[in-house]
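Of the protein chains in this complex, one is absent; all others appear in place.
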Amino acid sequence: MKKVVRGFYAVAHSVKLCKPHVICAYPITPQTEIVENLAEMYANGELKNCEYITAESEFGAASILVGASAAGARVFSATCSQGLILMSEVLFNAAGMRLPIVIVNTNRALSAPLSIWNDHQDSMVLRDAGIMQLFVENNQEAHDAVPQAYKIAEDKRVLLPFMVCMDGFKLTHAYEPVDLLEEEVVDAFLPPYQPQIYLTTKKPVAMGCYALPAYYMEFRVAMQQAMERAKSVMEKIYKEWAEVSGRDWGGHIVVEYPDAKIFVVAMGSLVGLLRKVVNDLRKEGIDVGLIKIRTFRPFPVENLRKALSNAEKIVVFDRSVSFGYEGPLSIELKSALYKYSSADFYSYIVGLGGRDMPKDFLAGIIRDVANGKEKPGVAFKGYKEFEEVIP
Amino acid sequence: MKFFGSGHGACPGCGLTIAVKNTLEALNGKCFVANPTGCLEIISSQYGRNAWGVPYIHSLFENVAAVAAGIDAALKAMGRRDEGKIVVFAGDGATADIGIGTLSGAMDRNHNIIYICLDNEAYQNTGHQQSGLTPPGEATTTTPVGKIFPGKIGKKKDMVAFALAHGCPYVATSSVAFPADIRRKVKKAASIEGFAYIQIHSSCVTGWGIDGNQSIEVARLAVETGLYPIVEYENGKLVSVRKIKDRKPVIEYLKVQRRFRHLLKHPKGKEIIERLQQIADENAKKYGLDG
Amino acid sequence: MLTYDPIDLYLRYTKFGGVISILIEVRFHGRGGQGVVTAADILAIAAFKEGYYTLSFPMFGAEKRGTPVVSFLRISNEPIVERDEIYTPDYVVVLDPSVVGVVNVVAGLKNGGVVIANYPKSSEELRKEIKAEVMNAKLYTINATKIAMEMLGRPITNTVMVGAFAGATKLVKLDTLVETIKEWFEGDLAAKNAQVVEKAYRYMEEVCK
Partner (left out) sequence: MKLKIYLGASCPPLQSLEYKTGDWGTMHAFVDKEKCTGCKICEQYCPDLCIEVKEFEDKKHAVVDYNYCKGCGVCASVCPQGAIKMELKELFKV
């Protein structure tokens, strides 16, 4: 049923339909409303066979998920920013224990200065954790992503945590029509969780053992292999979802105008506006295409190599910085295309801490790249010239 | 059927495994064990050498109470609570220092957990660094004895008061010197719905600087001097105390351990010994230990 | 009836399959606690009920009660992908007269754009105060605070201004709006606000004739 709802409700509704056993979170803007909505559903008895816990911190919340998931439960949490990096120690641990925890990250900037607004810095901290990351463009995609996240994470070929990344405020607080899923659709798509190993007195097992150097490396290689397997599992499940729901969000990446000479690459809610910008620029005669990266981890290297092999110029819009280097998305992309592309890279870091990225601003950058007014390289865009002084 | 296997890697005379084995036997193995990083984890859960005969999980150093809470929530949601109790075995550092946040959360939410703090009074796993439960005067690698300082200056955190302040329905202390007491208290804790906190004084042969065969004798001395009172609270009320006949002076306890022996000759040693004696006297008065 | 026709002004021909796309952008100004976000939300639902795609979102402030706040509404006949803030609105709705002068409410207003304001004085006086000549703006005022105080007993002006917006623009029908209001509010408030909306709608309809 199509309804005008906020992004956080779209997520909460979808989580409910996935029937998690344990939901545990700690409030943090702009995630809070997701769990507030779930708390309301819990209070109204809409969540069956489910425990809803407000933890003492995100660290506690993630740890509770580890315990619950290890005991064989399907679990959910949502967080972002400081909360996510407070969880990070636990999430690295959960990935190593191969627990299929699902988290929605309402992407938000990191402190300092404190900012509640959107960028992708928090996700990047978790880049190397062994957690799958899917970036969504709008609230319908966020709504649809949750059941897929569970199915992928719980697939026995994968068994790794999954993080659905949706831009804080830009999506979470946007009020727009979303076709809300029916229970039957999700039930038919997502089977109950069948853990491969779990804590039970009927068949005792020890989880989270420590490994001597003689063993440790094998477990880490196994995680990498699981990530590699996840690529094909994800593609299969993305397709399956398109059939079941009638909404095809594409594979790991979505390519618009595959024959273009110039490609714009981005993730998250910015992609929508870039679609418009690219269409407008094409009307001006600029041969520009768009690549939306949906799956950020595992990084869809093969898809990107294929899509960008003939590109002449690649414009990357990063929403975070690896200080001392450049935007992480650009770093990843350059590494993926090494020896596969001779395109010039235009790596731009934009929209940090919720800095708005108006249409004309984005169009201007791409136009300048097309007209040769921009040199290849790395730059921040959309900030004011400044001088640092002492108060 | 063993619930905890021989062949584990503990030092000869280790107090931890005495507490563990008696706890598991008291519960007849019907339990889930959560264990933070620490000595017990290292001696029992090496990959390929798991000593546990019951379901066991180790996650991190500072999150065991939350992990246990997660198991509790999962069992409740999935209708599996009859499988057994959830038991935490955590060291004093994991309990009173780094893990106190998640412990407070779990106590506050009153999860159905038996939380056992195996108190050997320092970070023994990593070579004897001071924790919040290290008593004053103890020489550790991070509170070493020097020309000025006679070991740890601060005090031992009162985790019993911490648990009581959280309204835990069952709070008790015990010692590896009294396995029957451990068993009784674990059984009692298991019969109570909600969070049970049991702090068990657990000898550490390497950290304390004693021989393996002194393990029990030294732990018993801690009780007999009044330094480690054995008490039991139900719903905030003191219900039992282990009485001491002819309470011994604390010096008897201190002089047999390397961690305290410097107090006998350090310029400030006398002062510390007096302070420790004062603590023992206050314990005796507070709980009525003498008798 | 409003002489200004949004379709006429904002009709945009695109080369994609000859589809005509319309995008109407509305910016709401007010103060925290007056329901600035709710105003945009209610109109988003009402427009959705009439078959449009809609997107409303707040200015994501950390604001507490009383500070000037902004929220945005886009209405289109195509899925909306623009999520940037609204810099060049077609319409500006002002919920509180006190923000006029504090905030440049007509910033970026399109040439010939419309301002619908809660303003106790005449539209001519408002024109002077906000220097609306520059963008050739059309101004409509309504004493929403008075209406809200009389009918709701509280100076919450969002429903008045929602009604005024609909009355001035006819973008959504009164019936649809009343239906939305009745779903949005509960009990007594639903009926009262429905009356408020109707009153403001009729009033603005008259003003725009």
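In order of appearance the chains are A, B and C, and numbering begins at 1 in each one.
One rule holds for everything that comes next: a contact is a pair of C-beta atoms (placed from the backbone, for glycine too) under 8 Å apart; a residue touches a chain by one contact, two chains touch by 3 or more.
If you're wondering where the values come from, they're calculated on a predicted model, not measured in any experiment.
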Q.
For the chain that was dropped from the view, give me its touching partners among the shown chains.
A. A, B
Q) Taking the entire complex into account, which one of B:G137, B:P179 or B:G207 touches the absent chain? A) B:P179
Q. Which listed residue (B:D108, B:D211 or B:E274) would be found touching the missing chain in the intact complex?
A. B:D211
Q.
Just to verify: which one of A:E182, A:E218, A:E240 or A:E284 makes contact with the chain not shown?
A. A:E218
Q) At which residues does chain A meet the chain that is not included here? A) 96-99, 159, 196-197, 204-211, 215, 218-219, 222
Q: Pick out the residues on chain B that sit against the missing chain.
A: 2, 4-18, 21-22, 44-45, 47-54, 179-180, 205, 211-217
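In the analysis below, only the chains that are shown with their structure count from here on.
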**Q.** Far-end chain from chain C, centres as C-alpha averages
**A.** B
**Q.** Distance from the mean Cα position of chain B to that of chain A, given in whole angstrom
**A.** 43
Q. If you average the Cα atoms of chain A and of chain C to get two centres, how far apart are those centres in Å?
A. 34
**Q.** Footprint of chain B on chain A - complex, ascending
**A.** 21-22, 24, 49-51, 53, 55-57, 59-73, 75, 89-90, 93, 97, 199-202, 204-212, 215
Q: Would you tell me which residues of chain C are touching chain A in their complex?
A: 14-16, 40-41, 44-45, 48, 53-58, 60, 62, 80-85, 87
Q) chain C touches which residues of chain A in the complex? A) 4, 30, 116-117, 138, 169-171, 173-177, 269-270, 272-273, 275-276, 279, 283, 354, 356-359
